[in-house]
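A single protein chain has been omitted from the complex, and every remaining protein chain is retained in its original position.
Then we have chain A:
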């Protein structure tokens, strides 16, 4: 299937000489939730801004649903909705009028029924006649989402959708994004909350210093790069590891009360069976065991660190 967004050789050098993007290639699949991860200043917002028309690319090309974003900007932009990072709204407008305005701006005829549904979905219906300045931060964020969805886009960009948003609202936001995906909207979100990407994304792209350094299915990424640890709570604490176990990647933790074995999930043999056998042979007994998997955060930190 043709990708819904295809970015090729995209570079951006600002007038200051700062090179924000360096020949980025990226394809977003139809109907997926794609999370773009990266530290501050990595180029996330620049990439989104180019695709949405806020920033002019220096070189390269972007196709949005087959439409070239500069030459065929009308068709391309009609498919795209953008929720920027900053809460920028017309303070004195009412919720209803600002959302109606957005729909018109994107070239769609009035559709009060659609806007009613949208506001109800976003729990803004009761506030439809309130001026935006009277709303809380979380509500303003939802107003911006309503504006971005008012012209029924096929692609939705959410730039840091949950920055500065409380836990409850984050959960609501995640639910909303899932509902949108179910309705067929492709969602691209940037975040530096890794748990957010881990929770929501189908695929993850990592951007660092203007380059996409990795694009992977989330599950695949976790499997590929994920390291697992087996932790054994020992019956009797140990001060040092017996020589017979020196072949294993073992470490003592909690003052010798725990033995930690790190292994690779993608390896053919994890070595767990042999380890347990050898432990028994060495007379080491344990009363509990647990395994843990490295989070996306660990993976991300190690990826970005490796490139420094």
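Just so it is clear, contacts are C-beta pairs under 8 Å (C-beta built on N, C-alpha and C of every residue); 3 or more make two chains touch, one makes a residue touch a chain; residues count from 1.
One rule holds for everything that comes next: contacts and distances are computed from a predicted model.
Missing chain, UniProt protein name: "Transport permease protein", from among "Fe-S oxidoreductase", "Spore germination protein", "Transport permease protein" or "Cell division protein". Touch with the chain that is not drawn comes from one residue among A:40, A:88 or A:287, which is A:88.
Which of A:4, A:36 or A:78 touches the hidden chain is settled by the complete complex: it is A:78.
The missing chain lies against chain A, touching residues 14-15, 49, 52-56, 73-78, 80, 82, 84, 86, 88-93, 97, 100-109, 147.
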